[in-house]
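The complex is shown incomplete by one protein chain, all other protein chains being positioned as in the whole.
Take a look at chain A:
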Amino acid sequence: MTTTTKTTINVVDRDGQRRGVEWEPGQSLMETLRDNDFPILASCGGTASCATCHVFLDKAVVDTLGPRSSDELELLEEQEAYDPETSRLSCQVERCESLDGITVTIAPEED
């Protein structure tokens, strides 16, 4: 288990402001962002149904996370800001030790 180690991430908000937050055990990335007051709507509650928790991670980080589910990909591909190399739905990213220190950029709001 990784629960004893602290995981801190750097989050870049839509206005370009950067802030470090702690990613607590048992939370998805979406929950961490939401609970730290970032503008993550997550209307579906984290079930990969709505794409309102879209973020960008570094490509190297995305590569370590394993493949995206077909549902997640379908949702992402319809986003105007979609980037095949760096886009993720944050509700589908679970905490793990290797993610300490990563930068997470909140994707622009879409209709």
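Note that in this section a contact is a pair of C-beta atoms (placed from the backbone, for glycine too) under 8 Å apart; a residue touches a chain by one contact, two chains touch by 3 or more; residues count from 1.
Criterion: contacts and distances are computed from a predicted model.
Undergrad: For the complex's missing chain, which UniProt name, "Pyridine nucleotide-disulfide oxidoreductase", "Imelysin family protein", "Potassium-transporting ATPase potassium-binding subunit" or "Peptide ABC transporter permease"?
TA: Record says "Pyridine nucleotide-disulfide oxidoreductase".
Undergrad: Which listed residue, A:51, A:93 or A:106, touches the chain dropped from view?
TA: Result: among the candidates, A:51 touches the missing chain.
Undergrad: Which parts of chain A face the unshown chain closely enough to count as touching?
TA: 24, 27, 31, 34-35, 37, 41, 43-47, 49-51, 71, 74-75, 77-79, 110-111
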